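What you see is the complex with one protein chain gone and the rest in place.
Here is chain A:
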């Protein structure tokens, strides 16, 4: 019916002229086929055509696979520095991106695409401000502008990297292509209909080949379409989460480039010459009395820094030490008193625990009475678990006093704990396992060391490599901490400026009143 309407719209004279001009070429097709048939080559020819089509299809499939991979690589991933609460919101964004049907969102309809962006923003805004009537409005104008800026820059990069010829095509081209494509399709339909009438055999073969080809190309273009849509949603969602979780600072520089206020003070306490260029890692050393916390710090420094003694209570307060060693990020190491005296009830310790990027839990292997210790550790873990806005820092257990295990007088390192050939090595291994079990640590998170004078063992190699293993996640915690500190500082700074401004206004007003 469509065809008849089309035919009716075409001038018969023009149709005849078109037909006449094409007749010699069409005749060639007919004559060629006739020749093939008469010489018995027709089947060969058909076979060759099918083989070519199959090969072409395979190549299309390969291309499609490569393109798919390229597109998959360009998918937007959630930011690992987001607080745990953001995971759920990101899940919603991904769900939205996945359920998009390319049919519903044609690329040439800018209005609809903007609507899709808005829907994404709404999804994120709703998650962060449930119960607010218009959650989308819960953001400031500078932040809104920033989000657009960031998302645009990212999309530009992605398109240049992943869409072929994108740097040559202008927008007009795309639109022209769209328009041209639609009229071309119409003409092609006429051509196919005519061909069917003139040469049914050829037309049938041609139709079959076309079907095979379309399958490939259509899939690829659909894939691209789907990718563009979901990349768009994810990109907007990503920055929306950054924005609503308050992690998007207006300042461009990296947040951990500057020292937070708290660390600055500690830096000053640790060393007068603290002219630091970057935020240090904050390492909190915790554990029971006489576990070897101060000795551990001394061993890490390689020189005497903290007071350690056989008698308890040498450390009565949190004491920071600046640790600078090659191959390690500059760190502030905090020595603490024994945890069994109800440490975590104190606000200062809760604060210290919250601001730590790394926790070293020092536990003596030769003291199996771990009830109190476990209680402290549980409190510490609860502090982190209850803080949904932050990821917990890595906690490494340092098992000290391994030299005091039986046989007590023997000390002949190195000890191979995997094979554990000697009774001492066997006891060290079993003690470490018992400690890990009692304090609910993964066995891999417990490092056996000896810190006694002249017997320091496993600190420079095993402990240090364990620290380095967890270095990246500690840095991530540091970054999150810096972002929070920066945001607080920014809020206070703005407020102060605004108040100063308001103060001037008041003064002017009162000045005017005085004059009167």
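Here is the rule we go by: a residue touches a chain if its C-beta (ideal position, glycine included) is under 8 Å from a C-beta of that chain, and two chains touch if they have at least 3 such contacts; residues count from 1.
In this text, contacts and distances are computed from a predicted model.
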Per UniProt record, name of the chain withheld from view ["G domain-containing protein", "3-methyl-2-oxobutanoate dehydrogenase (2-methylpropanoyl-transferring)", "Sugar ABC transporter permease" or "Phenylacetate-CoA oxygenase subunit PaaJ"]: "G domain-containing protein"
Absent-chain contact - pick from A:113, A:434 or A:475: A:434
Residue among A:347, A:388 or A:409 that touches the chain left out of view: A:409
Per the touch definition above, residue among A:365, A:380 or A:446 touching the missing chain: A:365
Absent-chain interface as seen on chain A, which is shown: 288-290, 309-312, 338, 340, 365-372, 403-411, 423, 427, 430-431, 434-435, 452-455
